[in-house]
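Of the protein chains in this complex, one is absent; all others appear in place.
Letters A, B and C mark the chains in the order given here, with residues in each chain numbered from 1 onward.
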Amino acid sequence: MLNYKIYSAGGFVESAAVLEVRNPFDHSLIATTCLADEVILNKAIIAAQAVRQEMAVLPSYKRFEILRYISDQLKVNRQRLAEVLAAESAKPLRYALAEIDRSAQTFLIAAEEAKRVPKEYMSLDWTPNGTGKEGIVKYFPIGLVAGIAPFNFPMNLAVHKIAPAIASGCPIILKPASSTPLSTLELAKIIDTTELPKGAVSVLPMDRKTGNQLVTDERFALLSFTGSPVVGWEMKKQAGRKKVVLELGGNAGVIVAASADLEKTLQKSIMGAFSYSGQICIHAQRFFVHESLFKAFVEGMKAAAEKLRSGNPLLADTEISSMIDEENAKRVESWIHEAVEQGARLICGGKRQATFVEPTILVNTKDSMKVYAEEVFGPVITIEPYNSIEEAVKLANNTRFGLQCGVFTNLVSELDYCFMHLEVGGVIHNDVPTIRFDQMPYGGIKDSGLGREGVRYAMHDMLEPRILVK
Amino acid sequence: MLNYKIYSAGGFVESAAVLEVRNPFDHSLIATTCLADEVILNKAIIAAQAVRQEMAVLPSYKRFEILRYISDQLKVNRQRLAEVLAAESAKPLRYALAEIDRSAQTFLIAAEEAKRVPKEYMSLDWTPNGTGKEGIVKYFPIGLVAGIAPFNFPMNLAVHKIAPAIASGCPIILKPASSTPLSTLELAKIIDTTELPKGAVSVLPMDRKTGNQLVTDERFALLSFTGSPVVGWEMKKQAGRKKVVLELGGNAGVIVAASADLEKTLQKSIMGAFSYSGQICIHAQRFFVHESLFKAFVEGMKAAAEKLRSGNPLLADTEISSMIDEENAKRVESWIHEAVEQGARLICGGKRQATFVEPTILVNTKDSMKVYAEEVFGPVITIEPYNSIEEAVKLANNTRFGLQCGVFTNLVSELDYCFMHLEVGGVIHNDVPTIRFDQMPYGGIKDSGLGREGVRYAMHDMLEPRILVK
Amino acid sequence: MLNYKIYSAGGFVESAAVLEVRNPFDHSLIATTCLADEVILNKAIIAAQAVRQEMAVLPSYKRFEILRYISDQLKVNRQRLAEVLAAESAKPLRYALAEIDRSAQTFLIAAEEAKRVPKEYMSLDWTPNGTGKEGIVKYFPIGLVAGIAPFNFPMNLAVHKIAPAIASGCPIILKPASSTPLSTLELAKIIDTTELPKGAVSVLPMDRKTGNQLVTDERFALLSFTGSPVVGWEMKKQAGRKKVVLELGGNAGVIVAASADLEKTLQKSIMGAFSYSGQICIHAQRFFVHESLFKAFVEGMKAAAEKLRSGNPLLADTEISSMIDEENAKRVESWIHEAVEQGARLICGGKRQATFVEPTILVNTKDSMKVYAEEVFGPVITIEPYNSIEEAVKLANNTRFGLQCGVFTNLVSELDYCFMHLEVGGVIHNDVPTIRFDQMPYGGIKDSGLGREGVRYAMHDMLEPRILVK
Partner (left out) sequence: MLNYKIYSAGGFVESAAVLEVRNPFDHSLIATTCLADEVILNKAIIAAQAVRQEMAVLPSYKRFEILRYISDQLKVNRQRLAEVLAAESAKPLRYALAEIDRSAQTFLIAAEEAKRVPKEYMSLDWTPNGTGKEGIVKYFPIGLVAGIAPFNFPMNLAVHKIAPAIASGCPIILKPASSTPLSTLELAKIIDTTELPKGAVSVLPMDRKTGNQLVTDERFALLSFTGSPVVGWEMKKQAGRKKVVLELGGNAGVIVAASADLEKTLQKSIMGAFSYSGQICIHAQRFFVHESLFKAFVEGMKAAAEKLRSGNPLLADTEISSMIDEENAKRVESWIHEAVEQGARLICGGKRQATFVEPTILVNTKDSMKVYAEEVFGPVITIEPYNSIEEAVKLANNTRFGLQCGVFTNLVSELDYCFMHLEVGGVIHNDVPTIRFDQMPYGGIKDSGLGREGVRYAMHDMLEPRILVK
């Protein structure tokens, strides 16, 4: 049986609290690792503090080389890493491979951005007393970063915290999800072979109680959390003096206008709706389709959903597999039942076997149903018709979340209206909201989060300006 | 009789070469001024050189105050200045007033940009030998600027050279057109009352021979010319070591797609086609209309053209008046005749009385006709049908010019295609190409020019970077 | 007796809770106003929410005009406003006039920045799946802003919240300090005459309990607080989901190196040490002087301190006047006593009469004394010798605060070392830390705050990015 040590203070260590990691698809034991206790965590914090200055003065070419090396290693080990990832998360291999590729790309971007940490130079002679004066603004690493990553992109969402931290010169302690710690521990092995100061990065699975120290401990200068809204907002309250970045979820909308190309729209929509069983922050959950296309769209989605190949995530042609655990699968099932009981009509799917939930399409839904109002984080979508673009935007905005929204249209006036009025962090034209490029600013408004990630944007929060007035 | 002295080396002076300024509409004598001779020009150059250092170290708040004061004075004297401008250029008063407003705005923008001269601060530790090194880039005024302005916007096109020069800290000698020197000399009177070092700005009408020294004299660091293509490109060859910016003309296209709103398109098109008798660099000259709208568009334009109120430029409701001189009016008339002889069909207009040319619409034109291939710089347009957006773009690009192009469409795909493929400096959505905002980058490619104006962009060419490696 | 109504929801209103505003110098009653109750506050919030959309779509030229108008009105009413400010705060008139000037400048900067709200446009084709894609990022107003301002710059620190809010398109409710509400209410009168939507700005003195709703009410999207560290950090914990910007205090250091020009250093230091009785966030509190200059510096400061003209703040030649209230004066007095008891040596000052505390200089201080470790916010400084620049920086950093630090030196190596290693938001070369230009990024690290103000920087926190992926 494989055993993964955890990565603390520059070394691989063990604790007494063994953690079994199982494949959600067949519940087989993949490997064991352990949970960091307070002693291990404290050592990691002390080690991170100790290398803070060394990290801060690392020349940019060194940060570049380290980050590019990690990027290259991810590519070299692509297949093996994707298999680990697929096994622990039940993410179909094709998507697991894509995630490793994206992680390599994210490290590459960070490598390049390490050389481009912002600097400003400004006139201060806007008033007589500033005559001859100028300002030079340099950005310094903020200090120790606490990162908490979720199960659904166990590699890339951890990378979106680790890579910018290294690029910024900040030590980081990252807590992966307890269900999916293996990819990140594989990454730790790569990081350990670089020239980074020992202790600059620690990867520590923890139980919730120990992990909460990442939130409350004042030695951290920044908490970067990706996960559920309820947990995230509670953390903000407990975070003390540190800065907080929250990447939470949503119930993303998709608008399909009359001028949309139906074939292409269906192709993209099926991916946004059901890839990784909808366990994606920007899962395309609520579709609003112009009434002229409504019937065709619902039929098209039904046909496509029923054709999705389900099964073992480690097989190359699997398109949809299990959810992360039975608890969540049951929750999703119950939400579907609630909706149907309250009047929704089931177009397809709706059934659960163990951790697997069928791709499910609902129409006639209401904004009071959980499948509409909450983040379903499962393979369930709602489709409703609309009449005017103003109505479509109103429907899409009718939620406490605001992450991203897809808009399929070929009219300039409609696209402009959507960009101006959709209350979200991102509007995606002619595609589902389930799109994210790793260099772009990514994050939500309203209950969907606070701040932005995307390498350069994540770095912004890890840096502190200091002006020299001269 | 009014007499305007010319503004050289910080004082108002006279030469023996008297210049009569007449109203092109009725040929009445408005005022006299004079042409600078070589002695006067040389004094202006020496004075400009002498204040170069003083200009360079002017704190930005001083530049701001001076430029804002000029802006305010233009607004205070709006009506009077517009009347001078209308009289010397036969520009209808409504447009003359708009030009004074734009000039005030241009000075205001320059005031603000004077405080925002670019500065850069960059890492140089991208390689081991750069460890610990940084670069600080500051932009210094390039030196003495030579500006040559045309008759058609006698105030604002001079302002687009003078205002950025002051904002950048460069002395400037400006040559207005001999037909329209009065507005610029009025501006000189305002400038003379500011705290600018004497000699920082000179405004000198000159004959072509004397004026050519602005092109050839190596004491100028930059030549900024707005005028005709033939003259401009010849100047570039004679310019020696100095930088050259050329704002030349064109035969701007307009694409009217099937999805355009016909009413609004006609309203805007009539302005682009005939305002100031087409004597505008970005005059909407060649219309390409989707075949589904062609007939309605031609009829709509004809109806609107025939309703334009022509007459005395100084009357408030005049919409179209004389051309700048009879020579040009005759040229335009002959081009119309050439076109008709070669098979073009005259929809309306076509006749000339003295300096006045009727608003003229031609269809069935070919790219070999002067009204199509050359810059007509008169109240003449061509309208041709097209079938696909690719064809429309090919037609619009079928010219040696490339300044701006208007595109009326409501399709995202068409607008994107146009922006990607129109070979111009500016694509104007749902409007004629005859639009310019004074802060935007403005200028042409191909034979239409070299470089960009628009305050911040004009300043870029008046500034020279110097890096401090530290 | 003058009575000021308070400004809520676009109108001037009264409550039952009368607030007397007295001159701290002679305790005379200047005027009465009142404290907003929950009903008034709630109306203000509702009105602010109601105009949110109207504010968001205000074209930039409108924001510019409104902000410039306010700036101009402050200049026109300069003398009168300075007298109100001097009377309520006991700030000597010369400094009160300077504050009005700075407020006018701050509004002017905001006017200009309203036209320069950041926008981004980026390639997304860094990976094959992004081929042909681009991102457009536009910044939208974040929503309703809660501003809490302190007594020490009753006008300009309120303006640093109000002006960026208007420039960003955010409604704002501002709570001035209860001791100094009059300047801000005068500003409200000016704002009321602009074209801003009614309710966009409210100015509401409140007791602490009512005011705390600005912190806890989830209808606010941002809390911007300037005040004491203890209060600020507590607010962060209670702030719920909103963003928080904290501009807190410090015990700023000044380093005087051997190469400093003693005369100029003394001149600047006396201002940084005692202007407005040290009641300034960036009060120069702890001086570290190279041992070669130590004796001369202490003597020079003593001589200068004893020459400061104290008295009535409304007299033109008064240089130092009363502290804000007797409670604070007594606190400062007791801190001086504590220091002397623990071994500090009193060079001059040390005595209190009612609200007046003499300019006080202490040497032989230790980092355990309150006058060294805490923010004294009174006319008290410590002076200690140092030997090497590394030691000086270590001494200056030996505090939980980190706002700004002054460095007097002519050595490149020393200045570079200080900029790299001083743990502060700003390093001021050849001047005291008590310098702030209103356009520069301003704010502290460690316990001195979170985030930055300075118009453009304050606007950054009031804006939310939204990307269009196309």
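Just so it is clear, contacts are C-beta pairs under 8 Å (C-beta built on N, C-alpha and C of every residue); 3 or more make two chains touch, one makes a residue touch a chain.
Everything numeric in this text was worked out from a predicted model, so none of it was measured.
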item: Per the touch definition above, residue among B:17, B:50 or B:440 touching the missing chain; value: B:440
item: Hidden partner chain, touching residue among C:27, C:80 or C:119; value: C:119
item: Chain not shown: contacting residue from C:1, C:316 or C:412; value: C:412
item: Residue numbers in chain B that touch the chain omitted from display; value: 105, 109, 122, 124, 126-127, 130, 133, 135-138, 233, 236-237, 240-241, 243, 415, 419, 422, 424-431, 435, 437, 439-442, 445, 447, 450, 452, 464-470
item: Hidden partner interface residues of chain C, rising order; value: 59-61, 64, 115-117, 119-123, 125-128, 130-132, 134, 136-138, 409-413, 415, 429
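Here is the rule we use: only the chains that are shown with their structure count from here on.
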item: Pair of chains ranked first by number of touching C-beta pairs; value: A-C
item: Centre-to-centre distance between chain B and chain A (centres being mean Cα positions), rounded to whole Å; value: 51
item: Where chain A and chain C are represented by their mean Cα positions, the distance between them in whole Å; value: 38
item: Intercentroid distance (Cα basis), chain C paired with chain B, Å; value: 46
item: Overlap residues in chain B, where contacts from two or more other chains coincide; value: 115
